[in-house]
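Every protein chain except one is present and positioned as in the full complex.
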Amino acid sequence: MSSHPRRRRGVLPGFNLALGFTLVYLGAIVLLPLCALVIRSAALTVQQFWDVVTAPRLMASYRLSFGASFIAAAINTVFGLLLAWVLTRYRFPGRRIVDALVDLPFALPTAVAGIALTALYSNNGWIGRYLEPLGIKVAYTPVGVLIALVFIGLPFVVRTVQPVLEDLERELEEAAATLGATPWQVFSRVIFPVLLPALTTGFTLAFARAIGEYGSVIFIAGNMPMVSEITPLIIVTKLEQYDYTGAAAVATVMLLVSFSLILAINALQSWNRRRYTRQD
Amino acid sequence: MSIAIDKITRRFGAHAAVDAVDLEVGSGELVALLGPSGSGKTTLLRIVAGLEHADSGRILLHGSDMTDVPVGERNVGFVFQHYALFRHLTVFENIAFGLRVRPRRNRPADAGIKRRVEELLLLVQLANYGERYPNQLSGGQRQRVALARALAVDPRVLLLDEPFGALDAQVRKELRVWLRALHHDVRVTSVFVTHDQDEALEIADRVVVMNQGRIEQVATPAELLAAPATPFVRQFLEGARSLAPA
Partner (left out) sequence: MESKTLHPAGLTADMTTIELMAEPLRAGGWLVSEAYAPPARRPRTRGAPPLVRRLLIASAVAYFALVVLTPLVAVFYEAFRKGAEFYLASLSEPDALAAVRLTLILALIAVPLNLVFGVAAAWAIAKFEFRGKSLLVSLIDLPFAVSPVIAGLIYVLMFGLQGWLGPWLSAHGIKVIFALPGLALATIFVTVPFVARELIPLMESQGKDEEEAALVLGASGWQTFRRVTLPNIKWGLVYGAILCNARAMGEFGAVSVVSGHIRGETNTMPLQVEILYNEYNFVAAFAVASLLALLALVTLVVKTIVEARTHEVSAR
């Protein structure tokens, strides 16, 4: 009965209402404002746009934002794997507390993390005072940016790898062990390849989060142009100087990067799925 | 006629899941829809219940046209393959659900609901299980709760989708005998879907053999075994070992 196309969706009620509300809400809160951003930066000619987004100060900020995000994600990939491994495989006092607190960087407001890290790593801070005699300055340098990004990125790797480790079949390891493999061989040849997609996903997530991060970084960074100024801060600076169009242009570049990372993460996810989806 | 299916067709894309099916089920009958998976039997059952809509054709229950009547107003009992018990409600409340959601003027008083539920618990042999939650029950017990819940609203017809599909072999056998006996007591017109030839032949008064959205043959178990109408029916029944209809 083509006069009732709606019915093909089955008998549950409320589809039109629920979908309609969802679309209107998303459209008003998310889509329309994002369009405003892109349209705003379209006020520039291509040459102007290019000049704005490739200004030397911005280039320096890209290097810092992307470089520090990359290194932070890499550090967290190594130590996140270690933490996930220890949390799933071993029993030790305080394990449950560690497990619960791994999410703290996600739950702690970024401004709080920012001032706490600054206090720790400044010259007279708990950690900074031991680094200073060694000639290592953290607060108000690019290293400080790195520290903040390491903090916020940790849960992403741990929480992506942990379920995979829990899911890993013990028989696999035992089979390898009965074939004479050493524990290290079991890890590097049996476990690590299985973890690789999750590790890559965790890395990308931590990286994507770090690029956009603002609150935890600006306190510890010192924000010196060309040295320790991250890209999101430049958007804020332009805004404070009423350079709305310039801010929109830089934001558009960052949006493009975010979208590419979304695509990358989606591709990684389907890689995960293709390899490991269980057919029950 | 209790159920009259009149030229029902349902397509998914170009594929006709149910293809111009006609069928009548008499009052108090127990009919099996038998066929391989993908033969359209479950879709047909859901169309009778009102859970799916047909592209064309009519459904009549006790002589009145139900084609455009929403599922909740058809007064059918439906037993889902995976029970679909409300996991947050006790067995008692599961069975009482259909009575509790009635508009105030048709709703029995609490005492009446209690009496009815206890009656049904007795009927499905779960008298002491009222306070349990569904996941504290075995598969066979859940299936019986699902049946009691469907019967609680005094349905005009009872529809069962692979009622024993998710159970292991031993429990299946026991429940078959029990369902047959229950139907004998309750006498509500019932249609059940199955892909198991033995099950259909053992329980049903009549068996409807379906294939690719069409009916191949409608007959009593004895007739079916004696004279399969098409090569498909013969082949499909060859797997059946039990030759004794109930």
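Which chain is which? They are A and B, in the order written, and residues in each are numbered from 1.
The rule is simple: a contact is a pair of C-beta atoms (placed from the backbone, for glycine too) under 8 Å apart; a residue touches a chain by one contact, two chains touch by 3 or more.
Because the structure is predicted, anything quoted here is derived from the model rather than measured.
*Asks:* Among A:L83, A:A139 or A:A221, which one is in touch with the chain left out?
*Replies:* A:L83
*Asks:* Taking the full complex into account, find the residue in A:L12, A:V46 or A:L134 that is in contact with the omitted chain.
*Replies:* Of the candidates A:L12, A:V46 or A:L134, A:L12 is in touch with the missing chain.
*Asks:* Specify the residue from the set B:G98, B:G130 or B:G213 that touches the hidden chain.
*Replies:* B:G98
*Asks:* Any idea which of A:A55, A:V98, A:L131 or A:V227 touches the chain not displayed?
*Replies:* Candidates A:A55, A:V98, A:L131 or A:V227; residue touching the omitted chain: A:V98.
*Asks:* In the full complex, which residues of subunit A touch the absent chain?
*Replies:* Residue positions of subunit A that touch the missing chain: 9-15, 17-19, 21-23, 25-26, 29-34, 36-37, 40, 79, 82-83, 85-87, 89-90, 92, 94, 98-113, 115-117, 119-120, 125-127, 150-151, 154-156, 158-160, 162-164, 166-167, 169-170, 173-174, 177, 183, 194-195, 197-198, 201, 205, 208-209, 211-215, 219, 232-233, 235-236, 239, 242, 244, 247-248, 251, 254-255, 258-259, 261-262, 265-266, 269-270, 272-273, 275-280.
*Asks:* In the complete complex, the non-displayed chain touches which residues of subunit B?
*Replies:* 49-51, 70-73, 75-78, 80, 82, 84-89, 97-98, 101-102, 133, 135-136, 149-150, 152-153
Basically, only the chains that are shown with their structure count from here on.
*Asks:* List the residues on subunit B that touch subunit A in their complex, please.
*Replies:* Within the complex, subunit B contacts subunit A at residues 50-56, 70-71.
*Asks:* Which residues of subunit A touch subunit B in their complex?
*Replies:* Its residues touching subunit B are 1, 4, 7-8, 10-11.
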